[in-house]
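Got a structure for you, written out below as structure tokens; questions coming shortly.
All protein chains but one are shown in place.
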Amino acid sequence: MTLLDIRDLAVSFDTAAGRIKALNGVSFSLQRGEVLALLGESGSGKSVTASAIMDLVPNPPGAIDGGSITFDGANLLDLPHRERRAICGTRIALIFQDALAALNPVYSIGWQIGEMFRIHHKKAAGEIEGAVIDLLDAVGIPDAARRARQYPHEFSGGMRQRIMIAMAVALEPDIIIADEPTTALDVTIQAQIVDLLNTIRKRSGAGMIFITHDLGVVAELADRVAVMYAGRIVEQASVYELFADPRHPYSIGLLASQPRIDVATSELVPIPGSAPNPADLPSGCAFRTRCPRAKELCAQVVPILADAGPGRLTACHFPGNAA
Amino acid sequence: MSPKILLRRTALAALALLALMAATFFLVRLTGDPVNLYLPVDASQAARDAMRIQLGLDRPLVVQFFEFLFNVLRLDFGTSLWHNRPAMEVVLEALPRTLALGAIALALAFAISALVGVIAAANAGSAVDRLINVVSQAAASVPDFWLGLMCVLVFAVNLRLLPTSGFGGPAYWVLPVVCLMARPFGMLVQIIRGSMIEALNASYVRTARAKGAREGRVGFVHALRNALLPAVTVTGDLAAQFAGGGGVVEVVFGFPGIGKLLIDGILRRDFAIVQSSIFAVAVVIFLINILVDILYATIDPRVRVE
Amino acid sequence: MTEISGTAPARKASRVKWFARALAGDPMALCSVIWLALVLVLILADTFGAFSGSRIALKARNLPPFDFTQDWRLWIGADSLGRSLLGRLAEAALTSIGIALLTVLLSLVMGTMLGLVAGYFGGPVGSLIMRISDVVMGFPTLLVALVGLYLFGPSVTNLVIVLAITRMPSYIRVARAETLEVRERLFVDAARVFGGGPIWIIRHHILPIVAPTMLTLASVNVAMVMLFESGLSYLGLGVQPPAVSWGLMIAQGQGYLSSAWWLGFFPGLAVMLTTMSFNLLANWFRIVNDPSQHWRLIRRKR
Amino acid sequence: QSDLVTVVVTDEPKSLDPCDTDLSNNARILRNNVTETLVNLDPANGAVLPSLATEWRQIDDLTWEFKLREGVTFHDGSAFDAAAVVAALARATNPDIGCEVGLATLQGNTFTGEAVDATTLVIKTGTVEPILPNKLSALDIGAPVTPADAKTREPIGTGPYALKAWSAGQSVALQAFDDYWGDKPAIANANIVWRGESAVRAAMVDTGEAQIAFEIAPQDATSANDIAFPNAETSLLRIDQAIAPLDDKRVREALNLAIDRDGLIGTVFNEGATKAMQVVLPSVFGYNPDIPVWPYDPDRARALLDEARAAGVPVDTEIVLYGRIGIYPNSAESMEAIQAMLLDVGFNARLEMMETTPWLEKLIGPFPAERQPSLLQTQIDNTEGDAVFTLPNRFTSGGNTSTLADPSVDDLIARASAATGDERQSLFQQAFANIAVEAINIVPLFHMVTIARVSPDLNYVPDVQAGNEIKLRSISYK
């Protein structure tokens, strides 16, 4: 069952360099209980997508230019601000990349987790403390009663991310959006957090949008993958299909350019060039300037996300297997 | 703040105070001889010499200095030539008035500018924001004594609402407080507006919004407390400045505070008054700084008082 | 190489254009620039003798403003000695702004240098610099002003030196704090790895980074010094007749507030507007130098 | 509130010690309000009038006898008698205390008081003192409990008002004294407050915060309630005639001719000011009515300068005008105007406005040998009514503020000081003429006026002594 459905979402920002089209018509959907990985390099629009869902696009300088976000049958973009806020935290929760910055430095973490209940009036004042301690226990923070009184800077990076997770799952949301929750962490800690997210998700049955650029984490966690490039989804497939048989040249390049821990690679195959300037995207397919397959058509027509086999979509005029 | 740190800071402050007092001692003595000022023009040279001897001004400066230091250590700050009584006594009469004036002005300025600053930041770029910007810039730029004179003209002389000047009941405080408030208000609005805009863009504010908090809560609970830190620093600096007296404003309004005392002391070459006021003010500033540090640490748990 | 170097002027031109655009995006800053340009024109007019005819004329004493049948120099009235108020304002502008700029320049240069040294080297020299600046900060500026003026005679030069010394600590502090931060940056380490000595690093790596902050501080300080000078002159400790500054004009004009308000009003307004202009420009400058705030300066076109 | 009058002056009193009344700020509060003197001077003509002394006579050159008023008590209840006066005199002249009266009016002679009986006092002087009663008009008599070796902040006198409180920095409160020997004052309480700004002082009367405001600047004197009264001060520029080119008489004459005194009156100076030809007012004993007032003749001034230049006098040397900030209202403007006038006739004049202390250094000798030619802005007051209080210190070679070293003037003044009667008068008149016309040591400007703003519902007319005395007991509400 489709829980969240995003169609043609477009978001732009005013910057000194001019108008940036951060999202150029993003479409994907999330099923109940599913983990969708949003993969893509820096600046491709992953976080903006998350912000748009959560009504967090700063305005100004940003603005939502079009599209729809359908959640539970209603287009979120049509809802008044107040109702969207009520959905935030209760039904859709967000976990940020940089937990240190994302936690308010001047309030204790117990207060900040408890705020979830206070904002949404979910618990009586007396019950909050106990609930907070339970949550902290659940995310594996020892000595929860004492630590609830401490401030974010008194925790390690992994602990902070656990706190963010505790906050996100406090009201048992239907969707958890995790924006690169492990990028800033060490591998050993990352493993802990990935485990934790997995456990919690399975327990609550929530759907999850997992934003990352780490292929390893994707392989570990995701059911389905959407690959983003320059503000668009360029490919969508189940995780197995994507890793085994990427069709979009960008996905292919992404997979080929990463060294692997499990096998010795002699030479990496990087994607040539660098990400395009978002203020000045190439005409047609944004990837064409770096694409080995680019033809004239690519400069003229924007490829749409089209069916490319069962359950998979590719936005390329010349999709195909890795050479 | 642990007692050890307090002790260390006090020791450091005492050293700085010593340097300050030494510098003051020599500086005031460079401004000329008080004897001419204190004797009638017709007084004879003999009388002038006699007074110099009586005041000890005939001795080498170094000797005077060490005597001064010795006296300061015994908390004896000498007798005011002008007031003809212990200088510290005069200073301690004026200082509380100045502190009260400054505290009222600053507290009001802080409270009002926090409110106004938040409104401006929340509506950054709007007409309200622009209006607030112009008003606060004007407030920060207006010469306080000019404002004082204009206020006297309008509110006291023309409208007869308030007394022109002097010291007494609450009515007497209104104009000095307003004039003294103008600059802090302007500066603080600017600062709070700036840091609020920054805070509103911060990641933790996004978190608060993502949690579903309403804008009011986001602004006043999450952003403001963080945004207050720079304002607290500036308020501390201003408080330190105000501890030295509202200077020109006190003169304009005939407010018998430490600023006027100091200006008069300087103009009258009343060395003991100048030295005692600077000493007292320095001590107050030291206390203010500690207070600000404590406040800082209360607002922001990351800050540890050193 | 020629075709490459040919792009340099174009880049410069585009930078000027960007500044112009950024200025256009901030109406307040634009107004400030216009006001300061106006003041500059006034000063130039004065230096080229447009007001040289305005001598003391006791008959024209306190001539009220806005009498457009008079000579244009008298359009905003005449002062208590019958001189053109506009001419006096122009003359005073040169002193007031001149003092402010010179003071700020002096304290900026000295303060930045000391701050850089204190920040980069730290150690006993650094603490000495900081302690001295603390003590200077602890002084009532009035006392320092008085001593300076008494010792060296009341002159604009001395006023500048005295004010510069009292303003210096704030530059030292900021420059030091910035230096402390910048010297930990990686590119400074890189320069060290290349064998760059302290002088080299301060000159080529730290100073250029610290400079914009210092300039912002300086433009705020121009405003502050102007206020301060007018306060001092008001108390009779600053500029003395026959020299004239806006502050002195306010001080002299205050006696006429009830009978000839324009004498004190216009210089007061001039101080306020000029101070405000410098503050606003400082703001604008800060935003221009902060890429994350750029969007504020560019109007949204839809 | 008809039993309170508030007076606003410029400055807080420096001291309220009875022996410091030589300073007008102190005297205004004390003199004839709190403390009284043996004699008073008639504001109209300078004649000596009885006060605490009822009659007096000179027994011989060095001895005077005073009869004291009976039935007078101090505010603390102690009796006023000859012993109290002896103590006050001794105290005022004790160099260890540094009393203003002793250092100024009573300086240069010794005075030994002797109580013959309770109401009879004999004073012996070290040298002949022909005008002892004038001098004693400056000596306020404090109660015997006044400490003999230190100043007091709580004066106790015999006057119609007793000190109630002195709130430092704020006000001095006076209260009528029930057992006053004379007529009871109409108003029971008086407050003296101080404000630096003329405009504020003036406004305070309008707003009813005060009933009398002194020293209103000409430009603030806009209402019908402003009363100008001569304040015994004469403004002038002192010429430092020891230094070239000011050592040339033509140059000094040119200075005087260059100044448009009529132009300054009513603009920078108050309309009530009168052009001065010498440094004392007509009411002072020794005033010379025959000295001509300088005309404004810039052409003649230029001619004199040319003449001097031709004779090799370095007339183009820069001459400094030392002005003092706030010496009288509009002091800086007046100096600017004067500078412009001097420049106009061809002087190379530079103006330097100074704060009091550095100005005093220029005023009071000894002067350094190497110095610039200069004119000094100053004013001279004479409240004691005799020329001897003005001349010796300012115009003799030994005087500490004198730039004149002329043996003939020295001799004239010395002889005049010792003489009495008509001889005294004519000798002083000669001296004034010598200073103003022959030596041209000064650029006399104006006999000054002070403006007081008086609330219209008050009966009070300030007189020439109002600069030194606010005769509170003469004040009443209409």
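By letter and in written order, the chains are A, B, C and D; residue numbering begins at 1 in each of them.
The definition used in the following text is that a contact is a pair of C-beta atoms (placed from the backbone, for glycine too) under 8 Å apart; a residue touches a chain by one contact, two chains touch by 3 or more.
Basically, contacts and distances are computed from a predicted model.
Think of the chain that is not pictured: of "Monovalent cation/H+ antiporter subunit F", "Heme exporter protein C", "ATP-binding cassette domain-containing protein" or "Succinate dehydrogenase iron-sulfur subunit", UniProt labels it "ATP-binding cassette domain-containing protein".
Of the chains on view, those touched by the hidden chain across the whole complex are A, C. Touch with the chain omitted from the figure is made, among A:G66, A:G130 or A:P270, by A:P270. If you put the hidden chain back, the residue from A:L30, A:I109 or A:L254 that touches it is A:L254. Screening A:D72, A:E127, A:D143 or A:D195 for touch with the missing chain picks out A:D195. For chain A, the list of residues touching the undisplayed chain reads 41-42, 156-159, 186-192, 194-195, 213-220, 222, 239-240, 243-244, 253-255, 257-262, 264-265, 267-272, 274-275. Although one chain is not displayed, its contacts with chain C can still be listed: residues 1, 4-5, 7-8, 11, 185-187, 189-196, 200, 204-205, 208-209.
One rule holds for everything that comes next: only the chains that are shown with their structure count from here on.
Here the spacing of chain A and chain D, counted between their Cα centres, is 89 Å. Here the CA centre of chain C is 46 Å from the CA centre of chain D. Within chain C, contacts with two or more other chains are made by residues 146, 150, 254, 257-258. Among all residues of chain A, those that touch two or more other chains are 60. Of all residues in chain C, only 28, 131, 134-135, 138-140, 142-144, 146-147, 150-151, 223, 227, 230-231, 234-235, 247, 250, 254, 257-258, 261, 264, 268, 271-273, 275-276, 279-280, 283, 292, 296 touch chain B in the complex they form.
Touching chain A in their complex are the following residues of chain B: 125, 201-204, 206-214, 217, 222, 225-226, 299-302.
Against chain B, the residues of chain D that register as touching in their complex are 14-15, 17, 22-23, 95-96, 98, 100, 103-105, 107-108, 151, 153, 168-170, 193-197, 199-200, 203-204, 206-207, 209, 355-358, 360-361, 363-364, 393, 400-401.
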